[in-house]
Each structure stands twice: as structure tokens, then as C-alpha cells.
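For this view, one protein chain was removed and the others were kept in their places.
Showing chain A:
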């Protein structure tokens, strides 16, 4: 019988039935950060459970640590307890920790792939909804709460029902100026923020196949904003080349065995999905969000929607509330909206390729007067490699602040926040009410769109900046 990639990945990790439609599945990698990871380690200790496979777990602080230059765990005092609990829990159980200031530290979904902790075909969990990012390498990766994380630490398994399968194909080619970020935002806009609930999404089609690996990580990162806990791209030669030689990737003869196995990880041509969507890649323009859900998104050259055009009464009210929160008027072009802040960072868009994309636009240009602009590299390695290429100077000469790796202004759990009422173009993943700080107004966009907005001092079509 023809199988989907989900069928293959599921069968690979299924230990047996767990009753009531659930399966007991094996977890190959557990990633721990300073909020949920620290809590799960504490819970395991309090309940007196052992951790049987500490070699399959990895920890790094990212959420509640300051990104200020020269920061320590104490720079943001309220976050210090989580870092301390993470350090102590990791040390007690023999879990490898990539601590602040060390090579390898970074946003958990940036450092995991980068170090070869995450590999194609692995089942990876983390107490973080954006764990789906790791599906860009062809891993079965998903976010869990801290109770499920504690369960996985104590048993190396989870009880979970197999999701239904959805394939979303981008066919054709993305136009110039359109990135993976724009592609996934456009999909969320068309299908809705709840469309993926209960599904695992395979991103496919000729335009996805053509994406570089880091762009696939971005694509998969926002799968959770479509409502799906799991998103992945079938691994291919491009992925194997990207993974080869990374610190914890297999080497030598073991590498050959692993690649031979990874080549089997694909959906059969005649596989049947529970749901399928096809999007013409050529129709995807640079996107920007206008409201307070990632589904509130439009092409940058479009006008702000009018609630009277909403599909139903509930959504009409949601649109009205979103426009009021964002301080926007329906029917006006979104381009030209003045901005106060720009944030380039997060597990969506803080990899080296993202920094290159933004820097390419900033070279020889200046951030507009009155705009505060931050760039927060995704990891110590991204920061170091960017500095080796001189990208840090491009950013600082343009007027950006160059900071230490962490989640920073994506999650605002670290003493860093966009001030109330201020408008921020952000490369992060969520434009929720208060996400970037109490009263902060967020517009999600690609790194190039964010850089362009910083220079223009307003939301602007990046295509008008083409060299």
C-alpha cells in the first residue's frame, strides 16, 4: 500500500498501541530550554523519576535571557531562576547543556539543527510550539507542554494519537523578492490559523524542493501558526549535504548507513493524503500581517481589509478588535504605515541566511530617524559566522543594535519589549495581542521586508528596493 512520509516516520517510532486510539512512540531527541525545560526537569525530580536516556536530551537557555551585549544569566534577574534550574537539572542527570557564552548556545530550534542534534527521520520534541521548525530537515518534530516533556524525560516515549496527513504543494517558482516566510504566511492567510489542527503537514511541490535548507526551516517553523503541531519537508540530497560534518551528525561508514536510510523517507508518488492543497507559487507576493493573528495577513501592496467583508459575525468582531488594537483603518494601503521598531531575530528568521538577506538590503543605507532597530542572531555560531563575514558591521553602520543570541523580542519574556503603542516590523512568528510587550503592535514580515521598513521608516514593498 502506498505510504505518506508521515506513515513512514510514524511506523519508524511506534512502539505499540497505548489504548484509546493513541500510540506509544519513541522520542529520539528531547530539547530543553529555560522555561518549559527547566520546569519539566524540576517535575521529574519532584516526582522522583529517573531519566533513562540523558544522552538523547540537550539543553540551552534562550527564552528568558537578556540579549544585551555582555549579558549573563542574571542580567534579566527574573529569568535567572529558570537558567539555574536548567543548569542544575542538566548537571544532575548528565544532560549536555550549551550554556550562555558557550559555543552552541542559541535559540533551541536554531542550535539543534546547526549542531546536528536534529537529523532527518528523528522524532524530536521540545516544550515549545515551534519545534515543528526542525521538520525542515525531514524530522518528525513537535511541541509539547511541560507535563508531556516530563513524561518523555522519564520514559523516552509519548502517548499520542497519529495525526491526519495534509500535503500543501507550492508548484512553480516563487517570484523574486518572495521568501519562504512569505510563502507560509500566504498559506496561513488563505487557509486560516486553525486549518491544520489535527494534521501533520508535508510541505511539497517544485517551489519547496527548490528552497535551500534554512528556508525550509523557516517554512516549517510557521506550520504551528497554521494550527498543525507537525510540519516537514521530505529530506533530500540538499539536506544531507547541509547536515554532513555537523558536530553530532554521524561520520564515516555510519554516515553512509544513515543517508541510505534517509533516502527512503519520502511519500510515495501515489500516496493519498487526508487533505491536500495546491498553491501557485508564482502568485505569492511579499506578505505583511495587519492584525493580531497570523491569518490576518495580506500582500504588502494590498489594502487593509474591512470588517464588513469578514466571512462571519465572529470574524467580523475579531477583525474590528484587531484593527482597534493595531491602530489601523480599513481600506487604506498597508504600505506607508509609519513604524517605530524593527526586530530581526527569532527561531523563524535568525539564521545566517536571514542575516545575509537583511544585510544585503542594508549595505550603504541607514535606519530612518526615530526607528529603533535590533538584530538578534539565532545562536553563538550564527553570530560568530556573521561577524566573520562582516555582517555585524553592515548592521551597526546602518544603525541596528547587534545583540547576543536568544528569543529576545519575539517572546518578550526576558525584560526586552516593544513599548506600548509602538509599531514593530518583526521577523518573528506571532503578532498576538501583547506578544512583543504590553500594547505593542506587531507586523510579521521577512528579513528583507523588515530591513526595508527600517530604512524607509514605514512598511514598504521590498521589491521597490531592488538594486
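One rule holds in what follows: contacts are C-beta pairs under 8 Å (C-beta built on N, C-alpha and C of every residue); 3 or more make two chains touch, one makes a residue touch a chain; residues count from 1.
In this text, contacts and distances are computed from a predicted model.
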Undisplayed chain, where the name is taken from the UniProt record, one of "Pyruvate dehydrogenase E1 component alpha subunit", "Carbohydrate ABC transporter permease", "3-isopropylmalate dehydratase small subunit" or "YIEGIA family protein": "3-isopropylmalate dehydratase small subunit"
Sole contact to the chain not displayed, among A:175, A:307, A:330 or A:439: A:439
Identified contact with the non-displayed chain, of A:4, A:105, A:133 or A:157: A:157
Given A:69, A:101 or A:194, the one touching the chain that is not displayed: A:194
Sole contact to the chain not displayed, among A:35, A:59, A:73 or A:323: A:35
Residues in chain A touching the chain absent from view: 15-16, 18-22, 24, 26, 28, 35-36, 39, 47, 49, 53-56, 64, 78-79, 81-82, 119, 121-122, 127-129, 131, 142-148, 150-151, 154-157, 159-161, 163, 192-194, 197-198, 224-225, 227-229, 248, 250, 254-255, 257-258, 261, 293, 295, 314-315, 317-318, 321, 411-413, 420, 430, 432-435, 438-439
